[in-house]
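A single protein chain has been removed from this complex, and every other one stays in its place.
Moving on, here comes subunit A:
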């Protein structure tokens, strides 16, 4: 345990002085969430609270259901044929699977960065401006430009693309596309941001920029991030949840999980013994 504490403790971002996670109100509440893809069950009775204005990291081996759970939160599983979600997920106490809830509004409030970069086959500018445009957040070209530039800057992409804002976003490199998708997601200023491995294709410098962005966004927004990098989870998150084979094994303060995991599976995973 001591060795582990030494490995990660220095990395853990503490919350503001004198605050503990329990001071953060609960923004998202999941209870007994199960997901089936056809006959195959992918998620088993997941219950977790996601704190407001904090970063929650989902870790776990490939195929354990992290993306699946993330997609439950903004109901992207609705778009997958054969996917069936049961259980309850509440955003600010409101059931997101309630019939009266407008899924379009939900997705405007809960933004998402997908695991695979999926820019629109339109210009870089249009990619970023699209969300603000359809939500009526910008009224003219100048306002749109302002949003586009600031979003691209915050995603650390502006310098690379400032001369070709009107070229197709699909012509960017994989990592650039990933940052474009991040810029696109933050341009609509979602209250909750779901990020599925946002740094998987990024070099250390770009990764640092995104982590800084996450830190900054945390002041105002709720962030859920899926990552395969223990270091990243330790660096950016305040809360960590460990998934394994479709089950939520353990969740808690990031500092706790990394220094003092309660379950042996968690410990093995963090130490690199399963994955």
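Note that a residue touches a chain if its C-beta (ideal position, glycine included) is under 8 Å from a C-beta of that chain, and two chains touch if they have at least 3 such contacts; residues count from 1.
Convention: contacts and distances are computed from a predicted model.
Enquirer: From the names "Phosphate transport system permease protein PstA", "Nitrate/sulfonate/bicarbonate ABC transporter ATP-binding protein", "Acetolactate synthase" or "PqqA peptide cyclase", which one matches the UniProt record for the unseen chain?
Expert: "Phosphate transport system permease protein PstA"
Enquirer: For a quick check of understanding: of A:119, A:156, A:175 or A:246, which residue touches the chain that isn't displayed?
Expert: A:119
Enquirer: Who touches the missing chain here, A:59, A:108, A:182 or A:270?
Expert: The single option touching the absent chain is A:108.
Enquirer: May I ask you to list the residues on subunit A that touch the chain which is not drawn?
Expert: Subunit A touches the chain not shown through residues 74, 76, 79, 81, 104-105, 107-109, 111-112, 114, 116, 118-122, 130-131, 134-135, 181, 184-185, 188.
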